[in-house]
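Heads up, the thing below is written out as structure tokens.
Note that this complex is displayed minus one protein chain, with the remaining chains in position.
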Amino acid sequence: MRYLPKSDAERKEMLATLGMDSIERLYAHLPKEVLLDRPLSIAPGKSEYEIIDWFRARGDENAVGYACFLGAGAYYHYRPVMCDVVVSRGEFLTSYTPYQAEMAQGTLTTIFEFQTMICQLTGMDVANASMYDGSSAIPEAAMMAMRITGRHKVLVARTVHPEYRAVLATYAKYQGVPVAEIAYDPETGKLDLDDLAAKLDAQTAAVIIQSPNFFGCLEDTAKIAALAHSKGALLVFSFAEAVSLGLLEPPHEADIVVGEMQSFAHPPSYGGPYAGIVATKEKYMRQLPGRLAGETKDSAGNRAFCLTLSTREQHIRREKATSNICTNQALIALMATVFMSVYGKQGLRELAVQNLSKAHYLAGGLPLRFSGPFFNEFAVSTNGKSPEAVNEALLSQKIVGGLPLGKYYPELSGCLLLCATEMSRREQMDKVKGAIL
Amino acid sequence: MYPENYRYTKEHEWVLAEGDTGTVGITFHAQKELGDIVYVDLPKPGTAVEQGKTIGSVESVKAVSDIYSPVSGEVVESNEELATAPEKLNEDPHGVAWLIKIRLSAPGEINNLMTAADYQAYLGE
Partner (left out) sequence: MPGKTRNHISQNEALLFEMSSPGKKGYQLPDLDVPVVDAAAVLGTENTREEITDFPEVSEVEVIRHFTRLSTWNYGIDLGLFPLGSCTMKYNPRVNETVARTEGLAWAHPYQPESLSQGALKIAVELEQALAEITGMDAVTLQPAAGAHGELTGVLLIRALLESRGNPRKKIIIPDSAHGTNPATAALAGYGVANLKSNDKGLVDVEALAKLVDEDTAALMVTNPNTIGVFEEDIVKVTSLMHSKGALVYMDGANMNALVGITRPGDFGIDVMHLNLHKTFSTPHGGGGPGAGAVAVKAHLEPFLPIPRVVRIGEMLRLDENRPQSIGRVRAFLGNYGVLIRALAYIMAHGGPGLRNATLDALLNANYIRKALEPYFDLPYTNPSMHECVFSDDRQAAKGVKTMDIAKRLIDYGFHPYTVAFPLIVHGALMIEPTETESKAELDAFIEAMIAIAKEVESDASFVLKAPYHTRTPRVDETTAARKPVLRWKPQPAVNKAAD
């Protein structure tokens, strides 16, 4: 086996120091009844070439060479070459969680930069080193809000990504946390403020919204925050499309911001690995889940970084920890950090403007389902045709169309959710328009 | 080392009863075991506390220790200086780094606790 760096002679020599004549002796003390009495039924080992070939064949069974207008929580954005160059360095790729600060200043410094840039983008004071993804960050934020407020109910907008809501429901169900959904305005596609006002009560810990929301529309964050705060609830603001932060006013009014960083340098990769974040105001810092890097000094008096406020975490506080999270998505967060450095202040804005412009070109002339302002995604009525039929027609032109919304919103069964990014080309967008009109 | 007029718990808290007020802290031994203390979480004034029940926690870089109330009553003051200067708990745990003051609801409870001599014997075990 090419990953095992020993000759048989070396094995023998090592076994001899243990007074053993065969390698099987190493587990001879296990109870006989538990031993596997046959080889594993897994084909013998393959060469590197065969492995590459096999996966290439699997890739070719997928949609290769198609233009794609799907978004809905996984976005097609150009990935600067630099991102893979950096994360492919063994010192980052094959390093461990930076508990030993003296040997991990590289990782720790990049986490500190990541945390800072997330704060700058979101308008929050502190951000953690990453969560699994945008979906699992939502229940973490809900639990955080429950700890802060001492309340036990959660309200979530129906315009939050349906799979994010499903994850929240799983976490909440088994903890006995009531979760109620807030309706959306069928005209604007934005959260229905009256429904929110009616459902808020003295036991509401958090109001959870997403903006741009699942329909691509911007929510009225300030109004929602004011309403939530008037009843003593916290506002949890989530985002699925990080590119929007380059252009949109940050959610200063929110108490907790969670989100998905996939757009910053990770390809859709059939759903993962992505990276979530949780950011908040300074006063709630000690309620954050997950790892945090902090600045300090080394014994020579130079700036250094280390993981800090660790007593919140499971390896110390065990059943009283703020979360059970241990392994996070560090390397994906590093990719995002490189992405943010490459684009920088001007580039993120320009990138966002391109997304906005492409999406508005695509939307031009189409029967939009909602009137609310949108960033790079929008719902469109398919003009009497079924959304599935529109998609089918597009497939024959090597285009993957939009997401039929009926599966998640039965009342929107005649609608497609379309997304355009800087990678969408005009002639392909024209074909999509043609298939709908 | 351990003031004679204080009473002590097995969980390494001390209390000094004066009239109907008890001042509560953690012992020299407790801070030494924890090492450099970085954060203290204390109950707000007005909180009702009960002898033997958790009232907060004290943290070092890599450990958290619950604080148990040595007496019952109502918190009347908590030592706000510790929020910005938790290191005082390492420097003067029996003095300036007291944690909270409690209006005693059952002053007799003091008698359940160890004297300085008892506590030192307990530590010696």
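Just so it is clear, A and B label the chains in written order, and each chain counts residues from 1 on its own.
Everything that follows uses one rule, which is that a residue touches a chain if its C-beta (ideal position, glycine included) is under 8 Å from a C-beta of that chain, and two chains touch if they have at least 3 such contacts.
What you see is a predicted model, and the numbers here were worked out from it, not measured in a lab.
Undergrad: For the chain left off this view, which of A:Ala169, A:Ala183 or A:Ala393 is in contact with it?
TA: Once the missing chain is taken into account, the touching residue is A:Ala169.
Undergrad: List the subunit B residues touching the unshown chain?
TA: Given the touch definition above, subunit B has residues 36, 38-39, 59, 61-62, 86-87 touching the missing chain.
Note that in this section only the chains that are shown with their structure count from here on.
Undergrad: Where the CA atoms of subunit A average out and where those of subunit B average out, how many Å apart are those spots?
TA: Centres of subunit A and subunit B (C-alpha means) sit 44 Å apart.
Undergrad: Considering the complex alone, what residue numbers of subunit B touch subunit A?
TA: Checking each residue of subunit B against subunit A gives 39, 59-64.
Undergrad: Once bound in the complex, which stretches of subunit A touch subunit B?
TA: 286, 310-311, 316-317, 320
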